[in-house]
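As you look at this complex, bear in mind that one protein chain is not there, while each of the others sits in place.
On to subunit A.
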Amino acid sequence: MSTDVTAAAPPGGAPGAGPPRRTGGGIAWLLRRPGILACLIWIGLVFVASSVARLFSLGNPLEQDLGNALAGPSAAHPLGTDQLGRDVLDRLLFGGWETLLSAWLAVVIAVVLGTALGLLAGYVGGAVDTVTSWVQDILITLPTILVLLAVATVLGNDIWAAMTVLGVLMSATFIRLVRSLTVSVREELYVDAARVSGLSGARILGRHILPNAVGPVFIQGSAALGTAVVVQAGLGFLGLGAPPPYPSWGGMISEAATSISLQPWLLVPSGLMIVLTVLALNLLGDYLRDEMYAARQGRGGATQPSRRQRRAADALAAREVAEPTVDDGSAGAVLRVRDLRVSFPHDDGFVDVVSGVDLHIGAGETVGLVGESGCGKTMTGLSLLGLVPSPGVVSGYIEIDGRRVSTHDGSFAGRRGREVALISQEPMVALDPVFTVGSLMDEVLRGHGYDRAGARTRAAELLELVGIPRIEAVLRSYPHQLSGGMAQRVSIAIALAGEPRLLIADEPTTALDVTVQAEILELLRRLQADLGMALLFITHDLGVVADICTRTVVMYAGEVVEQAPVEDLFDSPRHPYSGALLAATPQVDDDHDPVGIRGVVPPPGRWPEHCRFAGRCSFATDTCRSGPAVLRPAGPDRVHRCVRSEELFDERGDVRPRRQPAPAPVEVSS
């Protein structure tokens, strides 16, 4: 993440959300990427050397020394001489200038033409798109070398004309690339917003769409440059390059080939020159592509974790946390978690995104995990499934169904799906679109040890269990043919396939319409009554919590700030953060204005030593900033982390901010 941002960064650092980042200087960036540096050095060297040689007429590419023909490398001729005793190095450099420049010409033509047509086709669409796609298809179908030979026949040995034609032919690739990028960006909301702002089509294309294409076009261009050099050398080899006695790389290979039995060395300089140059151009394209993907995914480039980070990760993972003592009310629970931490690499060490969470869920219990985004809810859920994404490290004590799960030896693999399963927010994303529901369920059930016939019967049973009508038809459908509610039912059925003892539901109804949400909640409630699982329900919707949960855990900035039976929490929250969340929720049957919470959740790594909510709390005093806030018991099965809670209750009887009755919306006429 960029470090110059002083305003609160998006919590958790939304991946790929950042602006084009410029970390350190260009030189420092390059030094950390030796591959790119090597490619650039080689290309630069060849280009500068050949330009200098050509422009300042250094060396004598045409001077013959017949007495010294076909000599190997020597002090006078570092790369030897050819059949006529001409210096190979001078000829390579002299020919290189034209090779590189004409290849450059071809690529510039291809890029300009391709980008313009691609933008137009993608943005305007309709007939323009159709015609452009015909043009592009024709260009791709034409055999390049034959066309170039035909051009050479008509126009004579003019390498610039041939490369111009090559540029037109190569533009097809760029048309296709830019068109597809344009089509996808055209759907972006910011393009709609620009149109609503009354910007002209040209300006939208130039300011909002083209910048997205620059990166990919640049990368493709680098590879195209390599192709152009090869084609150019090929033409030279066929005798269509610079007319003799002027040198060209292809022509030099052709000449070397005729005397291969007399002096095999002669093939080496020109051949190696072409190979290395093309390789450098192609590799450069590949490296840049990797960099771009890495940047899009929000990683700071394709670099490996440092050794210090790896060591820190091992140390974290090995952190021993003892089994919870029996008197914390968690004995016999399906899920028991103590001092759970999830940490991610940051700078040279690690930073916690979940820090020291204790949690337990009994059979038949539904626990709601609430908090704003960036508080660590989802990471907590994923850590219980062993699914925290790669550089993240999970440590602490996790016990599922009476057996301890180790967080760092892969012991999750055998238990995922059987003892613990997941329902995710986007059912469509959870279901692979290329398989039918039947084969998706078959795959899962066979993994749980069913045979083919058994899996079929069980699949039907499970779909019936989740209330799906016309089971046979649904088994034959693909996920995209199902409605959102049906798809979520199917994904619940799949989660239940292994008869899990613990079910993690991560915002399972957030993407659904309220009427469908009500049905899914009803289903989960019925399943809970029938199957008696431990259900962890992660959500930001307090209405959903009130509907389905028996106990609530409120998280803030990576830690639990309050835990209470659901009625107690809603009746009288004890932590000001819980109170603030309640006061911020708009209610359909209530005229009060919701009260926002000022500020944002501080990002991981910037959590203070004292109460983490103090910076946003309307009741914070110096007491709150004097030392770490610890969990304190407040009645049966109830804890909170507020130093001032009791005092606040004595003073005002509540920790919720006072809500104002809504001011009348502006009345116009009625």
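Keep in mind that, in the parts below, a residue touches a chain if its C-beta (ideal position, glycine included) is under 8 Å from a C-beta of that chain, and two chains touch if they have at least 3 such contacts; residues count from 1.
Operating definition for what follows: contacts and distances are computed from a predicted model.
The complex includes a chain that is not drawn, and of the options "Oligopeptide/dipeptide ABC transporter ATP-binding protein", "Sigma-70 family RNA polymerase sigma factor", "Ferrous iron transport protein A" or "Transcriptional regulator, MarR family" the UniProt name matching it is "Oligopeptide/dipeptide ABC transporter ATP-binding protein". Of the options A:S373, A:S439 or A:S477, the residue whose C-beta touches the omitted chain is A:S373.
Annotation: of A:D451, A:D530 or A:D591, A:D591 touches the absent chain (contact as defined above). When the whole complex is considered, the residue among A:E63, A:D137, A:D513 or A:E609 that touches the unshown chain is A:D513. What subunit A contributes to its contact with the hidden chain is residues 2, 5, 7-11, 14, 17-20, 188-190, 192-200, 203, 207-208, 211-212, 372-373, 469-470, 484, 513-518, 521-522, 540-547, 566-567, 570, 580-582, 584-589, 591, 593-598, 600, 661-670.
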